[in-house]
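Right, I'll just put the structure down here and ask away after.
All protein chains but one are shown at their positions in the complex.
Then we have subunit A:
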Amino acid sequence: MNTSRTQRLVLAVVAWSITFVIFFPILWMFLTGFKTEAQAIADPTLFFTPTLESYAAIQSRANYFHFALNSVYVAFGSTLLALLIGIPSAYSMAFLPTKRTKGTLLWMLSTKMLPPVGVLVPIYLIFRDLGMLDTRIGLIVVYTLMNLPIVIWMLYTFFKDLPKDILEAGRMDGASTHQEILFLLIPLTLPGIASTGLLSVILSWNEAFWSLNLTSSRAAPLTAYIASFSSPEGLFWAKLSAASTMAVAPILIFGWLTQKQMVRGLTFGAVK
């Protein structure tokens, strides 16, 4: 009894310490956003008079909502598209495997190993000719392709855990393939699909390479918004922190609200 209590206490302390270490940069960013530029580079302190100066400055220089709306469109648009393509392909790989399925899965993952900058110029040229530079559709297409391997892999492992018999029973009752997917597979693996979708949203939200390189003003998402406040000349830490706080706030709140889904999805099938 006693040892288990000490154990629990130690565990709690360790967990809280790790959480604090991980959370500290975000906390520091949040605090720095409320400092003046001079305070932001002065010796670190937790005590200062908060000011909204930086928030006023960033709002006067760029329209936050324009960027935020682009981020929302692009992150959710690409996730929907990736799920739309990913669910049928993961279904076929999980339930109707051929001898090439394993190879196909590995090949898809291998596309993630190429540094994106290696294909920047070809993609830029294609986008130029298709008129997709600085468009939200262009970014949605790129993000969908970027996240598709991960989405398919995650869905594949979730689908694999579903007993085949259930789908077979459905087929016995005369369900067509798309009824099978729509009324059996999706409802039964919803937590997995949800966490896959959430991960895809977060990855798209945070993506900075393509969003900086393929957009200029109309389709620029929040990553471009943050990038505009960094500078090799002059003081910018307070403004950059304020901008970053504004940029992570929506996704942080979103993550908070969907925390239950996410944890359930990520541990789904972990205990067999």
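Keep this in mind: a residue touches a chain if its C-beta (ideal position, glycine included) is under 8 Å from a C-beta of that chain, and two chains touch if they have at least 3 such contacts; residues count from 1.
What we mean here is this: contacts and distances are computed from a predicted model.
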UniProt protein name of the chain not shown, from "Sorbitol-binding protein /mannitol-binding protein", "Quinoprotein glucose dehydrogenase", "FwdC/FmdC family protein" or "Probable chemoreceptor glutamine deamidase CheD": "Sorbitol-binding protein /mannitol-binding protein"
Chain not shown: contacting residue from A:98, A:111 or A:231: A:231
Which residue of A:41, A:68 or A:162 touches the chain not shown here: A:41
Contact footprint on subunit A, counting only the chain that is left out: 37-38, 41-42, 60-62, 120-121, 124-125, 128, 133-134, 212-213, 216-218, 220, 224, 227-236
